Structure formats: structure tokens, C-alpha cells
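What you see is the complex with one protein chain gone and the rest in place.
Chain naming follows the written order as A, B and C, and within any one chain the residues start at number 1.
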Amino acid sequence: MITLAHFQVLAAALFAVGMYGVLSRRSPVIILMAIELMLNAVNINLIGFAAFGDFPEAHRTFGQVLVVFVITIAAAELALAVAIILRLYRNKGSANVDDVNIMKW
Amino acid sequence: MITPSLILFYLAGALTLGGALGVVMGRNIVYAAISLIVSLLGVAGVFLLAFAEFLALVQILIYGGAIVIVIVFALMLTRLDEFQQLSEHKQWPLAALSALAFFGVLAAAIARTAVTTRDRAEVSFTALSESLFVDWAIPFEVVSLVLLVALIGAVVMVRRTGERS
Amino acid sequence: MTMFDSYILFIITALPLVGAAVMLFIPAHRQDIIRWFSAAVALVVMAFTFYVFAAYDHEAGGFQFMRAWNWLELPGPWTLGSQGIQLGLGVDGISVPMVMLTGIVMFTGVLISWKIVDRAKEFFILYFLLLGGVFGVFVALDLFFLFFFYELSVVPMYLLIAVWGSSTDFKTFLRTKEYSAMKLMLYLVAGSVLIWIALVAIFAEAGLGTFSILALQEIDFSRNFQLIFFPLLMIGFGILAGLWPFHTWSPDGHVAAPTAVSMVHAGVLMKLGAYGILRVGVFLMPEGADRWMPLLIGLGIVNVLYGAFSAMGQRDLKYVIGYSSVSHMGLVLLGIATLHPLGLGGAVLQMFSHGVMTALFFAVVGAVYDRTHTRDIAMFSGLAKRMVVVAAFFVVAGLASLGLPGTSGFVAELLIFLGLFQTYPIVGVLAVIGAAITAVYILRLLAKVFFGPLDERWKDQTDASPIEKFSAGILVVFILLVGLFPFPFMRVIDSGVTTLLARITGAG
Partner (left out) sequence: MNNFTLLLPEFLLAGLAFLVLTADFITNDERKRYLPWLAVAGLGGILAFSLIFLWGDIGSLYGGIFRIDGYALFFKAVLIVIGIFVVLSSIDYVKKNLDHPGEYYGILIFTVLGMVLLASSAELLTAYISLELLSFGLYVLVGFDRYNPKSNEASVKYMLLGAFSSALMLFGISQIYGLLGTTRFDEMARVLASLPELSPGLIVGLVLLIAGLAFKVAAVPFHMWAPDAYEGAPTPVTAYLAVGSKAAAFALMLRLFSEALIPSVGDWQIILAILAALTMTVGNLGALVQTNVKRLLAYSSIGHVGYLLLGIAALAFVRDDNTISLATTHLAANGVMLHIVAYAITNIAAFLVISVVFKNPGNEDITGLAGLGRRSPFLAMVLAASVLSLAGLPIFVGFVSKFYLFNAAATQGLLWLVGLAIFTSVISLYYYLQILRQMYVEPAEDDSPIKVSKLTLGVLGLLFAGMVFLGVYPAPLMDAIQYASDAIAVVGSSGAELAHVLD
């Protein structure tokens, strides 16, 4: 039988995988995809709570409302990020795209 | 107790995680994009198992459709061959370690946190739309502005008018 | 109390600051206006400080000319109601001489700076900010404002030294003015860190919701609290007072600074440190003071001896004065550390005396340097033949410095020694030895620089200008006045010291 814990563990695993991608990869596009994975992990978590949580009706609905918002923001974020990355790509030329080293300080 | 839905869940979960691993491990960006589609479809499956049909549909349409297409378009607009050889940071083992640690902490927290649950129940579509447009009208309005800003920003970033040499 | 009396301290503190603000709007190239304006403001302020000294009722004692304005409310469950931060002003027998000293040095410093042409506007603005801060510390009765003005007096120092100062070439290495300025800043601000921590701790511990010294003195801080936080205040303020081993900023800073700033800094600013130890440390934490004074005695005597020996070894005229300041401030610290009426009174008088005397020293050295463009002692000989008046001033300052009867130094040092013999006789003996060493190097310096055969190089030197004579003359008058008629001063000082000591015996 599916329980809440299934959803939670799947969400945690997906989140961790996304996190690994953000921290380890050098290409901004891949990092972007990894962030999408993390947001999807959030959604799984929310859906799980909305389906199994012992809440009143309105609060369960809220879980799904939150998911709608997250998906919307994710889409907007991706569009904007791709535009910004394209701009960088055009200015720096192809060879340097990977050198956006986000771990530098 | 193994039920059909549980098997389906494991299937969807495997799809999700497998795709995700493909995204973060792959050397080729096209494969990464395809892996992302696989993973996101897996997530849609998980949504279905939680009786969130509407969201599953949204997931397929927006992610499977729009988002991945944006990424692929972006790749098309640039020279694709540059993306063939992707690499990790030197400190990728550290990243792997922290991700694993993060998962460990989360899993332990899940195991040790007692949540009062009840049977899976679906959220009615009417309730969802009512909640979205009535109770959460302000955030909804704001989100439309966020989209607008992203749109304007994207246009500003990529448009060629007035381009200096 | 008249209307005027209740505002006088505010006016004294605000005038330099307002003056600085007004100067912002004078065009930079009208240096004549800037100079005369500065001199006028300084003169008025000095006159007011004389008035405060004259009008202070030493028989009544305690804080006078008091006035408080509510400045900021601090929300909280305070037992006294919401008091918050007040701009509380007032002077007692300890601060009155300090206020007057500041007034004197301020005015003479403006006159000595008459020749400054490079960015004179900025110089006088910063100079006035500095002095506004100094006055503020001496008259503030609220810990917040005391600290506010304390920091205010530290800030302008960096630019005053780094821009208008001078570097010293030590043959083997160069001690730049930027280095000295930075060192001075970092030491002083490091001191203020300790003070700041102690102040917020006092506020939190007292739980009164106020920084007013008058309210806080009613609190009996626990013994442990006093033992932990008194040393923070002692070292924090001590750094500014030149306490060994944190004194090294002082010779460097004084030497690098332009003349007027050296005068203010050695003459007045170092006294802020000693004053802070008394006003905040001893006043609010008498028990902590009582326990920690042996340490101050120990450090203070090192100050006296180390400063004197170092002064003896210097080749640079200004460094001699710089180290002698360290030595003399050691006497002040010793006097404070006796916690004895004689020693404390002597310490306060020594603060005044040393302030006037050191200002005179730096003014004279500045006059010599302006003419010869060197401060190397080896280069000088027989200057008195060409610069009679300058030499005379130097002699007066030197004699005051070694404590000759008839000068202010004599009375002050005698009182400190008497206090020491009552409490720590062995240290007293050592302190007397320190004074003897002072006599040695001062006399040697006098003999070498001003007397003997005239060095050919300096045969065309001119004597002090009228304006230098005038300003140095004011300082000389005070050295002699205090030396010959110390009683008006002692009466005022005693009234302050008695109140302070009553707290210690009360707490002990």
C-alpha cells in the first residue's frame, strides 16, 4: 500500500539528486535542469502531504495550489534563465560557456 | 502489502530517479534533456497515483511540452557540438557526499517524524480552482506579474536590436 | 542656576561642531576667513570654559550645570519607566579642569595652525570635530553620549595625521605618516571595542533601560560582574591613556601628527582615557576598581620608567616628547590607582598640568621644526642664541616636566608621590626615580639643543612669530599659575575626588 513515507522518500531522493547536479556540474544548462528536478521533488512532497495529510479540506487543497504555483514559477524561471544563458553564450563565445564557475569565491 | 498501485508507484519512482540521474550524470546535453523528459513524466505518474489528475496533466503539458522545448530550442540556437563534452567540477565527490548526507538527514527525519495521516483522498477539481482563484487570488495575481517580468526580461536579454559590435 | 548656566555645557560642546558645519559652506580658497572664524570660535569656547571653572561651586561639589534632554526612548519593561538615552550634561570637580584645559589647548592649537595652507578648510573642520568630541566626553553624564563623543574624537585623527602629518626617516627604515595614523586608529578603536562591550554589558546587567550615569550609580553591580568588566574598561580607556604595553601608538602618532594635533592629542585626548577610567570604571564599579588597582599600579610604574628610559634614548626631538608623555601619563595612572585622596587629586591635577605642558612642548618643537625642517637632536646646538623666546618657552615646559617647584608639574607630582607613599611606598620610590630620569633627559636636551655654541647651519634662524609667542604665552601663564597658586584648582578637584572616593569606601 502506498503511504506518505513513499512520497516523502522519493521526494528526498529526487531533491538530493538535483542538489548533486547543481553542486557538481559546470554547465549552466545542466544546473538549470537539476534545479527543475529539485522543484519537482518539492511538488512530490507537497502532493504527498495533500493526499495523505490529516487536514481539513481547504488545507489539503492548498497543497495542490502550491504545486500549481511552483510549476508556474519553474516555467518562468527556466525561460528567463535560458535567455540569460544565451546572452552570455553570445558574448563570450562558445568555448567559455562552461566556465561559469558558480562555486568560485 | 504489495498492491498494484504500489508497483506502479515504484515504477514511476524508478523512472523519475533514473531520469534524474541521467540528467546529472550524462556527458551529452541532448541525452540530459531526454532524461529530463523521462524523469518529469515519472513525476506525472506519481501525481496520478496521488489522485492529482489535473496536476499530472499540467505537468505533462508544461514540463513535457513547454519547458523541455524551451531547452531544446536554446540548444538549437547555439552550436550544439559545443555542448557535447560536459564535465563536472573537480570537487564533485564533495557534492556527491553532501547530497548523500542531505538525503540521509532527510530520510532519518522522515523516519523519526510521526505524521498523522489518513487514506489517500483526492482533491476535487472544483475545490482546487475555487481555492486558486478565490483564496489565493493575490499570489495568483502576483504570479502573473512574475511571468510578465520573466517575459520582458527574456526579450531584453535576447533581442538583437541596437546590438553593438 | 541661570538660563545661561543650564545651557553652557551644551554650548561649549556644540560650538565646535556647529563651527565645523558652518565652515563647510565657506569657500575653500578664502583661507583668511576660515582662520579668523576658527580663532573666533575657539576664543569664545575658551572664554566659556573659563567661566565654567570660575562659576563651579566647589563647596557644593557634585555635578553642576546639569541639564538633560531626552534623546531616544528604549522600549522595554524598565522598572524606572521608559527612560532611554538622554543627552545628559554636567560637570564635577574632576571634569571642570579638563574642560578648561581643552578650551586652552583648542585656542592655542588654532593659533599654532595659522600657517597651514594645504586644504586649511578641511583641516579646521576636522580639528573642530575632534574638539567637539573631546568636550562631549568631559561633560557627558550618559554612557551612550560619552561613547558617542569618544568615538567622534577618534575618527578625525586618521585624516589629520595621514594628510597633514609628517613621516619620520629613521635611516634604516621610514615610519610613514600613513602607517602611524593607521596604527593609532586601530589601537584606539580596539580600545573602544572593549569599552563598547563593557557599556552594553552594564546596560544589560543593570536592566534599567537607561545609560544615565546618575541612574546607574545607584545600582550595586554584582562582585563577579565588576571583576569581569572593570578590566575591559581599564584596558579600553587605558589604551587611549597610553597604558603600557598598549602605548606604542602614542609616540608614533604624536610624532607624525601636525603640531596642533599633537598638542590636542597628547595634551587632551590621552586624558580622555584616564578620565574614562575614573568616570566610568571607578565611578560605576568601585569594587572592581578596588580589586584591579594593583594591576594598574604595576602597569603604571612600567609606563613611568619605560617611557622615561625610552625618551632618553631618542634622537628625534618629537619622539622625546612623545615618550615623555607616556612616562607622565604613567604618573596619572599611578595616581588614579592609589585610590587615595592625595594621589587621585594629584592625578587630576597632573592631567591638567601635563596637558598644558605637553601642548607647550609640541608647540615649541613645531616652531623649531618649521624653521629648521629637521628634528634630529644631533643637528641642533645653541639655538637659544637665535631663538631666545622659543628657548625660554622650552625651558618653562621642561622645568614643569621635571617637576620644578613653582611650576604646575611640581604640585601635581608631589601629590601623586605622597599618595603613593601612603599606599604603595615601594612604587612611590620607583616613581620618584622615574621623575629623576626625566630631569636627566630634559636637562640634557636643553643643554644640547638650545645652549652651547651655535651651530653654523642655524645662524639665520628667526625667533618665534608674534602669534606663536601669544599662543605659547597663554600656556606658560597656566603652567605658572597652577604652580604658584594651586589652591583654587585643588579646591575644585578635591570636591570631585571626595565624592568619588566616598563611593569606594561605601562599596568596600
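Note that in this section a contact is a pair of C-beta atoms (placed from the backbone, for glycine too) under 8 Å apart; a residue touches a chain by one contact, two chains touch by 3 or more.
Worth saying up front: this structure is predicted, and the values here are computed from it rather than measured.
In the full assembly, the chain not pictured is in contact with A, B, C, by the touch criterion defined above.
Interface with the hidden chain, as seen from subunit B, comprises residues 105-106, 108-110, 112-115, 135-139, 142-143, 145-146, 148-150, 152-153, 155-157, 162-164. Against the chain not shown here, subunit A presents residues 11, 15, 18, 22, 28, 31-32, 35, 38-39, 41-42, 45-46, 48-49, 53-55, 59, 62-63, 65-66, 69-70, 73, 76-77, 80-81, 84-85, 87-88, 91-92, 100, 102-105. On the side of subunit C, touch with the chain left out of the figure occurs at residues 17, 28, 71-77, 82, 119, 122, 129, 133, 144, 147-149, 151-152, 154-155, 158-159, 162-163, 178, 182, 185-186, 189-190, 192-193, 196-197, 200-201, 203-204.
In this section, only the chains that are shown with their structure count from here on.
Contacts between chains form some other arrangement here, matching none of path, ring, star or all-to-all. With centres defined as mean CA coordinates, subunit C is found 64 Å away from subunit A.
One finds 5 Å separating the Cα centroids of subunit A and subunit B.
For the pair subunit B and subunit C, the distance between mean C-alpha positions equals 69 Å.
None of the residues of subunit B touches two or more other chains.
Subunit A makes touch with subunit B in their complex at residues 1-10, 12-21, 23-27, 29-30, 32-34, 36-37, 40, 43-44, 47-48, 50-54, 57-58, 60-65, 67-69, 71-80, 82-87, 89, 94-95, 97-98, 101, 103. Interface of subunit B with subunit A (complex): residues 1, 3, 5-6, 9, 13, 16-17, 20-21, 23-24, 29, 32-33, 36, 39-40, 43, 46-47, 49-52, 54-55, 58-59, 62-63, 66-67, 70-71, 73-75, 77-79, 82-83, 86-89, 91-92, 94-96, 98-100, 102-103, 106-107, 110-111, 115-123, 127-128, 131-132, 135-136, 139, 143, 146-147, 150-151, 153-155, 157-158.
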